[in-house]
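Once you've had a glance at the structure underneath, I'll fire off some questions.
The other protein chains are all here in position, but one chain of the complex has been omitted.
And now, chain A:
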Amino acid sequence: MKMARTIAWSLVGLAVLAFGASWLWTDRRGGGPGDPAFAAAFELTDHSGMIRTQEDFAGRWMLVFFGFANCPDVCPTTLAEVAAVMDGLDEDAGRVQPLFISIDPERDTPTALAAFVPAFGADIVGLTGTPEQIARTADGFHIYYEKVEEAAAPGGYTMGHSSQLFLFGPEAGYVRSWPYGTLAEEILADLKEHLAS
């Protein structure tokens, strides 16, 4: 009897510990797209060599996406789609800042990004940093990236990475994301609704 009670209380204790741990865990991780506290946060170097944080873009909506300059298909396609969205905004384009964040810090120096990102027009800012800065940024945005060995690629590797396009509001709070492959026309229509609201 006493033993059963001890076991029962131990189980309660464990449950409390587990609950506390999970609460701490979610709190410290700051949630993710489902969490109202999810916001854009970064300190990186832009393609002109300037240190940038989300505060530099305060008051503007941010379209944020991740990629790498050696990516021949998905990344240029996303850059082209974002450029098309920005063109479609006409006079509202100034209210939105598109940001391309590299997840390949080894190859994507600011100089390498300067020779790639501006070619797409639309004032897209390329951001990169040290491997640690990029890891921290990816953590903050809850995105995933990994090196994939590919003998034929420059440097012997390519990257796998989260490819959605994120929208953050004028106070840097998360608004929504669109999966890769969403048509620019659809993104533009959604974005215009948010800008008008």
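What we mean here is this: a contact is a pair of C-beta atoms (placed from the backbone, for glycine too) under 8 Å apart; a residue touches a chain by one contact, two chains touch by 3 or more; residues count from 1.
In this section, contacts and distances are computed from a predicted model.
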Per UniProt, the name of the complex member that is left out, chosen from "Copper chaperone PCu(A)C", "histidine kinase", "DNA repair exonuclease SbcCD ATPase subunit" or "Succinate dehydrogenase iron-sulfur subunit": "Copper chaperone PCu(A)C"
Touching residue (missing chain; options A:84, A:135, A:175 or A:188): A:84
Positions on chain A where the hidden chain makes contact: 69-74, 76-77, 79-81, 83-84, 115-116, 119-121, 144, 146, 148, 150, 152-154, 158-164, 177, 179-181, 184
